[in-house]
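A single protein chain has been omitted from the complex, and every remaining protein chain is retained in its original position.
So that you can tell them apart, the chains are marked A, B and C in the order they are listed, and the count of residues begins at 1 in each.
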Amino acid sequence: MTSTQKTIKAGILGASGYTGAEAMRLLLRHPGVDLTLLTADRKAGQSVEEVYPHLGGYGLPDMISVADADWSSVDVVFCGLPHGTTQEIIATLPGSVKVVDLSADFRLRDPETYAEWYGHEHRALELQKKAVYGLTEFNRDDVKAARLVACPGCYPTAALLAMLPLVSAGLVDPEDIVIDAKSGITGAGRGLKQNTLFSEAGEGLSPYSVAKHRHAPEIEQEIAKSAGVAAGDIRVNFVPHLIPMSRGELVTCHVRLTGGKTVADLKGAYHNAFENEPFVRLLSDGAMPQTQMVRGSNLCVINAFEDRIPGRATVIAAIDNLVKGSSGQAVQNMNLMFGFEETLGLEQAPLFP
Amino acid sequence: MTSTQKTIKAGILGASGYTGAEAMRLLLRHPGVDLTLLTADRKAGQSVEEVYPHLGGYGLPDMISVADADWSSVDVVFCGLPHGTTQEIIATLPGSVKVVDLSADFRLRDPETYAEWYGHEHRALELQKKAVYGLTEFNRDDVKAARLVACPGCYPTAALLAMLPLVSAGLVDPEDIVIDAKSGITGAGRGLKQNTLFSEAGEGLSPYSVAKHRHAPEIEQEIAKSAGVAAGDIRVNFVPHLIPMSRGELVTCHVRLTGGKTVADLKGAYHNAFENEPFVRLLSDGAMPQTQMVRGSNLCVINAFEDRIPGRATVIAAIDNLVKGSSGQAVQNMNLMFGFEETLGLEQAPLFP
Amino acid sequence: MTSTQKTIKAGILGASGYTGAEAMRLLLRHPGVDLTLLTADRKAGQSVEEVYPHLGGYGLPDMISVADADWSSVDVVFCGLPHGTTQEIIATLPGSVKVVDLSADFRLRDPETYAEWYGHEHRALELQKKAVYGLTEFNRDDVKAARLVACPGCYPTAALLAMLPLVSAGLVDPEDIVIDAKSGITGAGRGLKQNTLFSEAGEGLSPYSVAKHRHAPEIEQEIAKSAGVAAGDIRVNFVPHLIPMSRGELVTCHVRLTGGKTVADLKGAYHNAFENEPFVRLLSDGAMPQTQMVRGSNLCVINAFEDRIPGRATVIAAIDNLVKGSSGQAVQNMNLMFGFEETLGLEQAPLFP
Partner (left out) sequence: MTSTQKTIKAGILGASGYTGAEAMRLLLRHPGVDLTLLTADRKAGQSVEEVYPHLGGYGLPDMISVADADWSSVDVVFCGLPHGTTQEIIATLPGSVKVVDLSADFRLRDPETYAEWYGHEHRALELQKKAVYGLTEFNRDDVKAARLVACPGCYPTAALLAMLPLVSAGLVDPEDIVIDAKSGITGAGRGLKQNTLFSEAGEGLSPYSVAKHRHAPEIEQEIAKSAGVAAGDIRVNFVPHLIPMSRGELVTCHVRLTGGKTVADLKGAYHNAFENEPFVRLLSDGAMPQTQMVRGSNLCVINAFEDRIPGRATVIAAIDNLVKGSSGQAVQNMNLMFGFEETLGLEQAPLFP
């Protein structure tokens, strides 16, 4: 890798969170990128080694405050700031800086839906209109041309990779989708919360935010778009669960087939959608998607199964929430935005066990 | 506890498995029971300390082969033998010995369904007719009078405690039930399998037996009975997942409400069904059932939630698969069969963290 | 248990921590104790169910502030308050209230050592003089007569049960003891710290406080006493490690045998010390102490092994840090202080798996 010329300079805003750390991990080995800016307001002045000991020794710059950032030093920023803060900071960036946003601020296209779920009016509506929803496999051309890409949430990434090929082909009823979702605990971030302590989350299993999770409207928005109906017309059942593992996310989608369609049809749709995709893998018949199959990689594995109830099916998809569900997909989008090979820096095979 | 007179003698067949060990743990402190017989064919001749070091030091008898058992020494046996073996051995027991069966052999009342799912004709049909399905809360009187109780599977225990009050009251459509189930790894037993190795199951999440799990027909049988329809008329969607924890089981049931019914109606039904039950606890509004709340105890915690899709709801129940889902419920049934207080020996509070 | 008369009333100060919760778990089933007072300053006004959902449903009193406690309502308090706070509050209690202290405030007999390790002068020196060090097996008579018992820290409990029989019998050199200690993560408490988050502590292993842990002087104090030398004359090597499990503690002690002594001599000393102890179990030859053997119980398992280096040996002891290492030993001491059977309320067999 040493011989490749570094062609762009990148910054990470909010580098002290888990998505920030994962972006660092991927970018410090990306052959086309120099990491020149790391911000973390509460850790400003600290070295990477202090904040993330596993990333010491790579010569990365120290953390600084966002207010002290020199934007002329970067071609692109990955933005892992808290929801709400993001839109204010991004709005102040020079237009020459491209933005790959990992927050939720630009995912919802309808300002009213945003306000309803996030509790305040959106404060960068003009930017929001131009933001591209960065589910790469379904928006590749728009991503290439975008200045601001809003990367999907981790749950929507898995759920939409599983649902969109089926909905767009009219194979399942978009009004009867149950998404039973399971996530590793990094999904809750590095902030200090009682329920993510080892002794609280370990050896146990907790549903949370039943029917109230902010990823639900995002999933509904994209399913409605794919089904060709108005955003408000689709509602999905979405129940997330916290699983005692650090990484990994799996969605079990219980769907109703449209008249006469079969599981074979679902697999055909996946085949058509993903056969040339470098990061989505339809498993062979009967093979179960597991989070162990994608850990540390940008892969999504997926499969479809008969249900016992006639006319229904179960589809399952698994990703690493910090890679394809977050920073990996962000790098994938950045690659497209800057004309790199889409897989550059994302070739790592999964880590198992 | 030392002063209570031991009034019955109990044996455990298949004491080397996890359900056997859990029965030992509970019974060795039960004030009315003397554990006088432990069988484990492949471990015959070994002490309890060798097979289960944590149970050494309690003066339990050594493991012997089933063939060497003296049935006159026991009033009751807990049977944790492999499916299939069970029915043959139980058929040979003297009628004076009561049986609490932990295997699947006597759970399915229809011999054809049994043969379809277990791959061979049932070999003790007369016994099967007399067996009582030991979901205690719903069959208490029959259990009291039974000689042979077939304890439910772990998944059916949780699923049926959640579903039967709603189905019997006509609050949900029994033909549109999705049971997304999650289990700790003890559910797969102590046998050596690659997928239950620490390094395979840890830090990961695996669905399995999608729509093909043997607990599905058992759940369907009891829901059909509760709905007042023929056994074959109900099919449920049942998808189990293996979770990286040792104990605990949680079912997330996605249901369709019958016309005009609400989540408040569901809670009312739970209140009616369980208000006097010592081992089932309806949580307060919004509180999430978690497996952490029941570890090591015979409790089931349960709650109901609005769905985003109008006319649907989510109900969630959690148990310890080795206690209420297996050996604890077995002791609960034994208490009834012998006239003990139903809670005797099962009073332990959950172990958390 | 229902027929036993409750004879004393107990309170728990600092009930919202893990040791407090564990004291609740044990005492709510103790046949001689009514739990009538629970304090938790930051959770004052909350129900037990809110603070510890697994303990809801037992009719325990709500949490109140220490300032609002009615001391006339209790015969004994278990004190799980932060170090430093403890001594001030205990000093204000009426003399009629016995105290079982779980904090470190009264463990170190030398005020200078206390000040050195805890950073401030002791503020209740008169009480400290009267406090009895509650390592039950070695101070039984003093505990029976005490008003204030200072329960040992979790590490000292395991380390001293392993070391004292050997040191007092002159079998090992007290000046050449290496204690390599490993603890589950509950040992760090329920407070919010980054290093005890699931995603930080899981799938990993961290030494900490190398040669600087506050349990070192406590271990040294008791070893010196046992060896019959001045407290300052003994120093031990003590290195603790954080292990990715919730409960459990194991000490691996690397010792030098005094002239001509053998591992058989060590086992003989253990046999003499523990043969009548209800909670300490010397394992059979070659059997390894494991934390899995004691989870949820008040047991300590222990064994001794030959070293490869002539004249050296390895002794290993395992406990549950929240039971024998904390609240279980506290209940054991309370039993002695009030004339109950020493094992009352502590009979539970270990929970495995």
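Methods note: a contact is a pair of C-beta atoms (placed from the backbone, for glycine too) under 8 Å apart; a residue touches a chain by one contact, two chains touch by 3 or more.
The structure presented is a predicted model; accordingly, all values stated were derived computationally and were not measured.
Within the full complex, the chain left out of the display contacts the shown chains A, B, C.
Only one of A:292, A:314 or A:333 touches the absent chain when the whole complex is considered: A:292. For the chain missing from the display, the contacting residue among C:292, C:326 or C:348 is C:292, taking the whole complex into account. The omitted chain makes contact with just one of the residues C:199, C:333 or C:348: C:199. Contact residues of chain C toward the unshown chain are 175-176, 178, 180, 182, 184, 199-200, 202-208, 210-211, 216, 235-239, 241, 243-248, 250, 252, 254, 288-292, 295, 305-310, 312, 314, 316, 318, 353.
Residue positions on chain B in contact with the hidden chain: 18, 184-186, 190, 192-194, 196-203, 244-246, in rising order. One chain of the complex is left out; on chain A, the residues touching it are 1, 18, 21, 25, 28-29, 49, 52-58, 186, 202-203, 246-247, 281, 283-284, 287, 290, 292-296, 341, 347-353.
Everything that follows uses one rule, which is that only the chains that are shown with their structure count from here on.
Contact counts per chain pair peak at A-B.
In terms of the distance between Cα centroids, chain C is separated most widely from A. Chain C has its Cα centroid 36 Å from the Cα centroid of chain B. With centres taken as mean Cα positions, chain B sits 39 Å from chain A.
If each chain is reduced to the centroid of its CA atoms, chain A and chain C end up 45 Å from each other.
Across the assembly, chain C contributes residues 18, 186, 202-203, 246 that each touch 2 or more other chains.
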